[in-house]
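All protein chains but one are shown in place.
Here the chain labels run A and B in written order, and each chain numbers its own residues starting at 1.
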Amino acid sequence: MNPTRKRRLTIVLLVAAAAVVAVGLIVFALQQNMNYLFTPSQVQTGQANSYKTFRLGGMVKAGSIQRSSDSLKVTFTVVDAAGSMPVEYTGILPDLFRDNQSVIATGHMDNARFMATEVLAKHDETYMPKELKDAMAKAHQGKQVDETAGQDKPQ
Amino acid sequence: MSPFSWDHFLTMGGYAAYVWPAFAVFFIVLAADYLSPGLRRRRNLRELRARMARQSARQQQRTPASP
Partner (left out) sequence: MANWIPLWVHKLSSPPNFYRFAGVLRPWALGLALLFGAIALYGGLVLAPADYQQGDAYRIIFIHVPCAWMSLFIYGLMAVASFISLVWRIKLAEVVAMESAPIGAAFTFITLVTGSLWGKPMWGTWWTWDARLTSELVLLFLYLGVIGLYHSFEDRRQGARAAAFLAIIGIINVPIVHFSVNWWNTLHQGSTVRILGPSKMSSDMLWPLLTMMVATKFYYIASLFGRVRTDLLSMESGKDWVRQIADQEGRP
């Protein structure tokens, strides 16, 4: 390689390195910012106290969904491994909202109840036909199939 | 596997309003992307031909006048 090309190559590499550092800092900043997602047990131990509004993430407890008969108000309980939190929400829920589904709710605390302004359903990366799912459930009967609990963790 | 039905295919189990627009966007954007360089090419070549015609016209004018 001749000197001009060598110099050009060095400049390009230096700029790329600078960009890596810059993006690293942005990632670090984002990481701090994205931490305002709490699980029910974290909320109960007071980790969310410094936030007025925050996001609550966890699983909808089976059988806890109660819909009001005359309005769009719905109450349900969000649980994680160690805690649970009653949630109140008025509005249209996503189609995936159902028992044992992971949800992320945005809102604030009001007398030990979480008043949600938005409820989003999270789904996992598994896709299969319903027949296959039923067959698998049958095969696993008796055993505690806790698929949904493991879904949130990236693999 | 359930047998094919046009009704089910078109309604997409109630999600037609989301599924079909998604596929429409896919086809429209890619078709536009594919066809746009062809139009640009034709325009460029037309301009080039016009330039070439002007040049040769100028040369023809000049040739009889020159000694």
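Note that a residue touches a chain if its C-beta (ideal position, glycine included) is under 8 Å from a C-beta of that chain, and two chains touch if they have at least 3 such contacts.
Keep in mind that this is a model prediction, so the values were computed, not measured.
Though it is not drawn, the left-out chain touches A, B in the full complex.
By the touch criterion stated above, the residues of chain B touching the omitted chain are 1-2, 4, 9, 12-15, 18-19, 21-23, 25-26, 29-30, 32-34, 36-38, 40-41, 44-45, 48-49, 52. Contact between chain A and the unshown chain involves residues 1, 5, 8-9, 12, 15-16, 19-20, 23, 27, 30-31, 34, 37, 57, 92-97, 104, 118-133, 152, 154-155.
The definition used in the following text is that only the chains that are shown with their structure count from here on.
With centres taken as mean Cα positions, chain B sits 43 Å from chain A.
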